[in-house]
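What you see is the complex with one protein chain gone and the rest in place.
Let's look at subunit A:
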């Protein structure tokens, strides 16, 4: 992901919007609309919309699939417990714990929503490098510190990785072969411990180097980016579609469901 942020191979020519600022805004709108929607049909429409955006982004299936799978593995851990914690008629039970039907539906909906949002983020962020993203986030009102944290992460993750790689090589040339034993776990413990200590040391040195160049804890602003006029037209068209799908979920609204 970081590599993609630094070397965006997919560039703007076949993407939806030129302006990174509007893309980030659109991404946020889609995310909010999807999260707040509770109707399957509307979610289906969002999925179609996001799939269209993905097709336009030029991302490869394997690249997208890998990232979605990585996220799904994380989401599954949380989602798997939901059927057992939501009250309702049990459909099946595992060691005495019943999985309810509303729970299963809720879990599936969360999984679907997570995938739609992730797909939208990937489709709309394709081609935006970390530097631009940092600038755009600041322009959109994200606290500078958060934007800076992101930029610092992107800048130094490679340095940390190289440090990790060097240490790993140093272990290898002394005949280290990982296995499921105490020696392996202890060695990995040392490896990550040293990495952490070195990261702290480096952070300290970076901070010193910044102070030597007159940094007083306050960062100076970047020049604002320009948004082409045609981008606004495209952006508002998409926004209209998102609003339409989002509002359509309320048309199936049945007041009797809410009368106790």
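The criterion applied here is as follows: a residue touches a chain if its C-beta (ideal position, glycine included) is under 8 Å from a C-beta of that chain, and two chains touch if they have at least 3 such contacts; residues count from 1.
Convention: contacts and distances are computed from a predicted model.
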item	value
From "Outer membrane lipoprotein-sorting protein", "Succinate dehydrogenase / fumarate reductase cytochrome b subunit", "ATP/GTP-binding site motif A (P-loop):ABC transporter:AAA ATPase" or "Fe-S cluster assembly protein SufB", the hidden chain's UniProt protein name	"ATP/GTP-binding site motif A (P-loop):ABC transporter:AAA ATPase"
Contact with the hidden chain (one of A:68, A:104, A:206 or A:234)	A:206
Omitted-chain contact residue, chosen from A:19, A:57, A:100 or A:151	A:151
Interface with the undisplayed chain - residues on subunit A	6, 130-131, 134, 151-152, 154-156, 158-159, 202, 205-206, 208-216, 220-221, 223
